[in-house]
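Complex shown without one protein chain; remaining protein chains in place.
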Amino acid sequence: MSISETVEVTGHLMDSGILGRILEDVREYGGDYVIDKFDVGHRAHDSSRATITVTADDDEALQRLLMRLQTRGVNQVDPGEAAVTTAELDGVFPDGFYSTTNLPTKVRLDGRWYDVVNPEMDCGLVVETDGDAVRIVTLPMSDVEAGMSVVTGASGVRVQVPQVAKGDEAFGFMESDVSSEKPQAVLVRQVAEGMREARAAGKKVLWVGGPGVVHTGAAPAMVAMVRAGFVDVLFAGNALATHDIEAALYGTSLGVDLAMGRGVEHGHEHHIRALNTIRKEGSIRAAVENGVLEGGIMHALVTHDKRFVLVGSVRDDGPLPDVHTDVIEGQRAMRAELADVGFCLMVATMLHSVATGNILPASIPLVCVDINPATVTKLSDRGSSQARGIVTDVGLFLEQLAGELVPEYRRA
Amino acid sequence: MSISETVEVTGHLMDSGILGRILEDVREYGGDYVIDKFDVGHRAHDSSRATITVTADDDEALQRLLMRLQTRGVNQVDPGEAAVTTAELDGVFPDGFYSTTNLPTKVRLDGRWYDVVNPEMDCGLVVETDGDAVRIVTLPMSDVEAGMSVVTGASGVRVQVPQVAKGDEAFGFMESDVSSEKPQAVLVRQVAEGMREARAAGKKVLWVGGPGVVHTGAAPAMVAMVRAGFVDVLFAGNALATHDIEAALYGTSLGVDLAMGRGVEHGHEHHIRALNTIRKEGSIRAAVENGVLEGGIMHALVTHDKRFVLVGSVRDDGPLPDVHTDVIEGQRAMRAELADVGFCLMVATMLHSVATGNILPASIPLVCVDINPATVTKLSDRGSSQARGIVTDVGLFLEQLAGELVPEYRRA
Amino acid sequence: MSISETVEVTGHLMDSGILGRILEDVREYGGDYVIDKFDVGHRAHDSSRATITVTADDDEALQRLLMRLQTRGVNQVDPGEAAVTTAELDGVFPDGFYSTTNLPTKVRLDGRWYDVVNPEMDCGLVVETDGDAVRIVTLPMSDVEAGMSVVTGASGVRVQVPQVAKGDEAFGFMESDVSSEKPQAVLVRQVAEGMREARAAGKKVLWVGGPGVVHTGAAPAMVAMVRAGFVDVLFAGNALATHDIEAALYGTSLGVDLAMGRGVEHGHEHHIRALNTIRKEGSIRAAVENGVLEGGIMHALVTHDKRFVLVGSVRDDGPLPDVHTDVIEGQRAMRAELADVGFCLMVATMLHSVATGNILPASIPLVCVDINPATVTKLSDRGSSQARGIVTDVGLFLEQLAGELVPEYRRA
Partner (left out) sequence: MSISETVEVTGHLMDSGILGRILEDVREYGGDYVIDKFDVGHRAHDSSRATITVTADDDEALQRLLMRLQTRGVNQVDPGEAAVTTAELDGVFPDGFYSTTNLPTKVRLDGRWYDVVNPEMDCGLVVETDGDAVRIVTLPMSDVEAGMSVVTGASGVRVQVPQVAKGDEAFGFMESDVSSEKPQAVLVRQVAEGMREARAAGKKVLWVGGPGVVHTGAAPAMVAMVRAGFVDVLFAGNALATHDIEAALYGTSLGVDLAMGRGVEHGHEHHIRALNTIRKEGSIRAAVENGVLEGGIMHALVTHDKRFVLVGSVRDDGPLPDVHTDVIEGQRAMRAELADVGFCLMVATMLHSVATGNILPASIPLVCVDINPATVTKLSDRGSSQARGIVTDVGLFLEQLAGELVPEYRRA
């Protein structure tokens, strides 16, 4: 016995290799397919449309395959109505729950299509009704509560893959792959352009940073960009903030004497005292207001009223009083800052980059800069398909970016 | 004005390059020194002794330098008495608190030397008195409470650096550096020997693992070692456990079809359902007892009554109900398992390896296995000087280790 | 003004993403295209066929684009006759020469199709006539001589891309990408199977190795495989042979005391003496026959009458008398060993792997094993599309491979 559904997908199908990946998905989920119809674009910029009947062994397998295919932008020809099931336990989705993508998504209920408010991958879809008003939101597993209405199965859900016209957009250059052998000056200018466009559109620029920002001596460059308004929100861990504060208090950061460019082996004794100093003040803001902390990135964020969310990890010392020690609380605090973000730059952190990639809608341009190619690759592998990677030296990159964005900085 | 103190250090001073690092520390802390006396060992296995007067600008700088030197095993000739100050705030040490090493440490109070119960780096020393009984424990910054008695300054504290007779000990081979170009079969045998010795001494073997253990197909090897009694405790994150459970439930783990050796791109849909399934059961143990989870590493740990501590991170999905979402709570849970650990093997995780290195006494042999040399280097840089690194393929390494430790496994 | 040609391509076009890459090529060469016809395979294993008209600004641009497309297996619908031009200078091709792929290739002359004898990429096609007999061979630029007949332009040339039915073949697992997170035991078995198949078909097994084979302690494993007949030819540099011989003469290789697993820093003094010793004997074979060299990989190759080609590099000491110091002579010596090769394994060398990839026909299965992912990636990027990569520890990999291929070795 087997069960089938007809799906369709539109776009630069051959161009992008997407069709191959769709058919691979079908096989990997143990299904089969027949290509019913394939309308090919004749010229370079035409788009194509394929209609495919996919078959699986039973309905459960079919539903899971259909959800999988939606991550590729493949929708049912006849989407039907969404099925909704009530969650029975806090923190547990009903069996067969629809597992979300980070793509723009619509859900059909009672013949009407609703936009999902906040696309986020690996979540469930919760239907909230308030009188006649219906609102469909993504909710992570940990936040679902017994009694909530959760979409199950793939029926009645449509996703939309952003159509990228090759060669047109600012980040076209980074399409194909991650490389350390790319002309870097061009990349710097394109990132600067992305930030300016976001700002011009009234959107926020989100930074995600690791301690390498401080170690590579790029704190002054980042401070200049905070002052010039190119850093609206910072997501980081305890390490970036502590090393930045340590540098401001003692002129060092873990392993580096910044003024002299000389290595200080270990030197974590400074680090632990910096933590104690801020804990004594009660918060980073209090340390700034009391005149204890007088420079660095965190100081610049506080004095320019910018937002930051620090989320801890199991390797933290201290931590700083501002750090969310509960990682699930930390994720919630990060989500709360995503509204109106129009550009995201990730620098020198795998942990927080992946964490941010997990919650960011695919529609937000995302550039990841790291000297380690694995960071960038991991991000794409985890589903942040819009991520563009630059494998380069973080210190020199931020130096050049500041020179591009802040003319005074270059002249200094 | 300046202030001096005379310190001494004993051991294979020239041999180990330790004296050079001591003198570098003095300079890096802005101090100066005179070598008063240097008794050199004449033959290869003799030890040397140096007496050095170090000078700093003021007492605060001197105390900090002396604490720094203690991480090298350098003690004051006239240690004096420990100074004790009362903490005034929860979670904040008094100014000038003694910042600990992970070395065996003694504290002198009222003319008597007390062993510090649980050496751990980057902590404070808290004096607990119960009638006449005095107990000195390390306490992380986050756990100090107002009213506690905390050692300040370096007086009255002695540390002891383990004397490593080169070429004698099991792990002599790894002394000099991290390398991927070492004869691997020899290293496997030496790790096996370290585990057997720990077990023969009635000590526990601690494993710290990342999801690479599952991705490289090494779960069966690890299960064999759990069954044979070579895994007493496992420290890991949400990822290792989830991928292990996903593999047990669906035969896949993030990106890999284990039976066929074929890559499944993404495939996180399995992953998110595995999380939901265990959350529904309430715990991993419950899932095992209810017959939902029937294989894999976590199953083996539960059925053989072994311990595990899972600590979350900000990039987690789910997480599993057993995961500590508060990282400071997670650190406490990890510390609680350290008693009687006699050997520690870290495999394929930078985050949890550094976290464990942070809390592990330097006296516990520690081997770190990773395909990425940076993980091993980072561990040593953070102060786990006893760490020995093996840069190799995790899957083949565990396969060979199981073959070495569990003869039946090899024959299978 | 512009000029067009109609081309066609057959195969699993969508599946493999190949069509996307074809269209990208057209754009990158400044051309344009219209898809005239697209017959899509309806079911999973059907193949598709596309007919495309490509257009370029002038004939030179068109010819270059057509040659480029042939690397994708795209041929002209009406291939016409090959144009042949006489080379005017030694070592220089005529303008507009046909630049070869490493795919099976046919050339049409006087209405008849001739197979190219030895496909190799980045060469020219030389027409040799001997009375009525016509033979078409690839020739590298350095070997062309004035007066030779060289094919120019893309007319009259057809290439054939091997059709890989996904999931069917032995190496299907490695299709998509390079990864260090794959179940290694499966990969080892598949490489062993590939070697056995080659041998069963009466073909030779070619190894390409770097000094890491010796450093990781894998020489005994490789010796066992030489003895068991799984190494017919070895391509290497001065380093592998020197370190192998150094280990046989002194029990060390650059930086490693193999018996003890202890690092010897530098130690190149052994290395330079090993070179001098063999130079004194006149050749590796003479050293074996005179009883000077009594063990190791090179000894095993000599005593089992296997072939080896050693080609030098600018960083060589010595070198050994058997080393080709002229790299172009070295390439010729390597080419001379390619006949009847049925499987190629590359281990721990980027330089010689790329060099071998350059001259190997695409029809020979090729597996590249290295702890450094960049080696494998570079190989594919340079055009060895058949290359399958395994990112793992070379020492453990060869240990396991020997265990798989040589049952006695496992029991030892």
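When the chains are written out, they are named A, B and C in that same order, and each has its own residue count from 1.
By our rule, a contact is a pair of C-beta atoms (placed from the backbone, for glycine too) under 8 Å apart; a residue touches a chain by one contact, two chains touch by 3 or more.
Fair warning: this is a prediction, and the values are worked out from it, not measured in the lab.
The omitted chain makes contact with just one of the residues A:V107, A:M121, A:L139 or A:L187: A:L187.
If you put the hidden chain back, the residue from C:R64, C:K204 or C:H299 that touches it is C:R64.
As for the chain not pictured, it touches chain B at residues 12-17, 19-21, 23-24, 26-27, 32-36, 38, 40-44, 166-167.
Although one chain is not displayed, its contacts with chain C can still be listed: residues 21, 24, 28, 64, 67-68, 71, 89, 91-93, 97, 99, 121-122, 140-142, 237, 255, 257, 264-269, 271-273, 275-276, 279-280, 311-319, 321, 325-331, 334, 351-352, 354-355, 358, 372, 374, 381-383. Counting the whole complex, the residues of chain A in touch with the unshown chain are 167, 172-173, 175-177, 179-187, 190, 212, 215-217, 255-256, 258, 260-263, 265, 371, 391-393, 395-397, 399-400.
To be clear about the criterion, only the chains that are shown with their structure count from here on.
One rotation lays the C-alpha atoms of chain A on chain C, and its angle is 180 degrees to the nearest 5. Interface residue usage between chain A and chain B, two copies of one sequence, is largely shared: over half of the residue numbers at the contact are used by both copies. Here the CA centre of chain A is 40 Å from the CA centre of chain C. Distance between chain A and chain B, defined via averaged C-alpha coordinates, is recorded as 32 Å.
Annotation for chain C: residues 167 touch two or more other chains.
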